[in-house]
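Dropping a structure here in structure tokens format, bear with me for questions.
Shown here: the complex without one of its protein chains, the others still in place.
Moving on, here comes subunit A:
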Amino acid sequence: MSGIARRLYRGEVDVDFVGRKKLWYGLSAVLLVISIAGLVLHGLNLGVEFKGGSVFSFKAPAADIQEVRGTFSDAGVHQIIAQTTNNGWRVTTESLPPEEVTTVQKSVAQKFGLPQNQVNLQVIGASWGGQVADKAVIGLIVFMLAIILYLTLAFEWKMALAAVVALLHDLVITAGVYAWSGFEVTPATLLGFLTILGYSLYDAVVVFDMIKEVTAKLGTTSKMTYTQAANNALNHTLIRSLNTTLVAILPVAAILFIGTTLFGAGTLKDLSLALFVGMIVGTYSSLCVATPLLVTLKERESRYQAIARRLAAHGSAAKSTRQPVTAGAANGSVPETDKRGKKK
């Protein structure tokens, strides 16, 4: 082991997350803009469950599921849910215009040797339409309020706000990935979103808990600004964050890459993509969005400003117990750490 890997392994890292907040804010802003542009320009590719669709039913006892799916996708259908019933096949597709319905009926009839009028069509409404989606949205709003309330009680409102902003950030970016990739949004995907929501918050809470612990020691005579303390805390939990993300993401990555290359696309791909992107963004945002945001909010408090001013006046911030900190306080601004590695 050497270099970064070794330092990581020994928990010997010192990355100035908070000091680079302009970089992170910029990066996030770009990602958000791209995502929102995708949502506006492309929109989401909503599945049958949300939009309704066409249901074809026919009898083809000899056909297997691959054949049936193949026939439909050759006919130009994108979303195919093939099911066997006790009297034949039932294939649900996206809402098709009349001429395409005829095309599909023709090719199915041809493939399985049926008269065309024995390929029946029904139009089906959304099973996850209006009311279900509305309730999910209401649930989400109440959930956010409940979380803000809880985190305000457990921590403080600034942390609650920062955590929820990071959460929204993750959701928008994940949605943006869907918009640009054109992956289908199904109920399964929606549940993937909800998982991200839980995961992202969980991650932020663990980080904030550490920040709270470290910054609790700050007093009028302390030798660290809030920024430095928070950054310390971040580095402290960095190993945990990376380990947790890796452990959580390995199975998802396996499903996304192995599962979909070996077994083809489908719900699995749609769902695991949401999780994969969401988890990476979630880890990034608790380190690089939530914390800098929290620091920005906290540094406005007079007691932390006082510490910052005092340390600036002394010309240097004293070393913390854990990491050397060089104060960049020449111009009286908040001292920032600027060390990537350690001086040996």
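We take it that a contact is a pair of C-beta atoms (placed from the backbone, for glycine too) under 8 Å apart; a residue touches a chain by one contact, two chains touch by 3 or more; residues count from 1.
By definition in this document, contacts and distances are computed from a predicted model.
UniProt lists the omitted chain of the complex under the protein name "Protein translocase subunit SecD" (options: "ABC transporter permease", "Cytochrome c oxidase subunit III", "Protein translocase subunit SecD" or "Oxidoreductase"). The omitted chain makes contact with just one of the residues A:L44, A:L161 or A:L194: A:L194. In the complete complex, the hidden chain is touched by one of A:A63, A:V77, A:L271 or A:L294, namely A:L271. Contact with the omitted chain, checked across A:H42, A:R240 or A:R310, is made by A:R240. Among A:L168, A:V206, A:I280 or A:L297, only A:V206 touches the chain left out of the display. For subunit A, the list of residues touching the undisplayed chain reads 9-12, 49, 52, 55, 65, 81-87, 90, 92, 122-132, 135-136, 138-139, 142-143, 146-147, 150-151, 154, 187-188, 190-192, 194-195, 197-199, 201-202, 205-206, 209-210, 213, 236-237, 239-240, 243-256, 258-260, 262-264, 266-268, 271-272, 275, 279, 324, 342, 344.
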